[in-house]
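Before we start, here is the structure in question, set down as structure tokens.
The block that comes next holds subunit A.
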Amino acid sequence: MIEQLAGSWNYIIVIILMMTGLFMVIARANLVKKMIGLSIFQTSVFIFYISLGKMAGGTAPILDGNPDTLYSNPLPHVLILTAIVVGVATTALGLALILRINEAFGSVEEDEIIAAKASQSLARPKRPTSEAAE
Partner candidate 1 sequence: MMGAAILTNLPALLVVVPLLLAPFSAVLPIAGLAWVLALVGTGISFLAALMLQSVTENGVRISYHLGNWEPPWGIEFVVDSASSLTLVVMSGLGFLATLAARRLVAIEIADKDSGKFYAAWLLVVGGLFGLVMTADAFNLFVFLEISALASVILIGMGAGTDRRALVAGYHYLVIGAVGATFYVIGVGFIYAITGTLNMGDMASRLPDAAGGAALYVGFGFMVAGMLVKAAIFPVHIWLPAAYGYAPSAVSTMLAAIATKAALYVLARIFFTIFAGTPEIVDIALSNIIVPLAVGGIFVGTIMAIYEADIKKMFAHSSVAQIGYIALGLALATPAGISAGFIHIGNHALIKGGIFMAIGGFVAALGARASLETITGIGRRMPITATAFLICGLSLAGLPLTAGFISKLYLVRAILETDSYVILALVLISSALSVVYLWKVMEVMWMQPAPARSPKLVENPAIYLPLWMVALGNIWFGIDAGWIVGAARLAATALLGGGA
Partner candidate 2 sequence: MMSLHTAMLVGLLAPLVVAILTPFLAVRHVWRDAAGPIGGVITFIAAVHVALAVLDGETPRLFVAQIAEGLALEFAVTPLGAIFGLVASGLWILAALYSVGYMRGNHEKHQTRFAAFYAVAVHAAMAVAWSGNLLVLFVFYEILTFSTYPLVTHKESALARNAGRLYMSILVGTSVVLLLPAVVWVWLSTGTLDFRPGGYLAGQIDPAMAPILLALFAFGVGKAALMPIHRWLPAAMVAPTPVSALLHAVAVVKAGVFTILTVVVYVFGIDFLAETGAADWLVWLSAFTILASSMVAITKDDIKARLAYSTISQLSYIVLGAAIASSIAVQGATLHIVMHAAGKITLFFCAGAIYVQAHLTKISELDGQGREMPWVFAAFFIGALSIIGIPPLGGSWSKFMLMVGAVDSGYLVILGVLGLSSLLNVYYLLEPVSRGFFRPKVKTVEVTSHPLVVIPPVLTAILSLLLFFYVDFFAALAKLMVIS
């Protein structure tokens, strides 16, 4: 049992990270912490992919002419490079939104925002006649 766990310790770490991230996304009321949770969650998936591509004893997949060389699978790395870019974009966009939310509501705590939403909305209409309902 222990050996089995030890043999797949990378997956165990992935799972721990994944659950940590997901828990933060769901349970934290602070928007920034949610964002951090999301990043951890996504990173765990990156690790998962990369450990999929790792061959035991494999080296970087650069041809050296020796047919006996073991190579790691490069494809997951390429995929994850793309996924990292997507992750960065997601985080950046999320943080940008949080800044705007903080500006508009004066808080980044979800419960406070909900309370503020109920009171009144920030209306900045372009037309003079307009006035947001509620």
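Following the convention adopted for this analysis, a contact is a pair of C-beta atoms (placed from the backbone, for glycine too) under 8 Å apart; a residue touches a chain by one contact, two chains touch by 3 or more; residues count from 1.
A quick word on the picks: all candidates are chains of the complex that A comes from, given by their letters.
Quick caveat: nothing in here was measured; it's all calculated off a predicted structure.
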Complex partner of subunit A (touching, any copy) among 1 or 2: 1
Subunit A residues within the candidate 1 interface of the complex: 22, 25, 31, 34-35, 38, 41-42, 45, 48-49, 52, 75-76, 79, 82-83, 86, 89-90, 93-94, 97-98, 100-101, 104-105, 113, 117, 121-127, 129-134
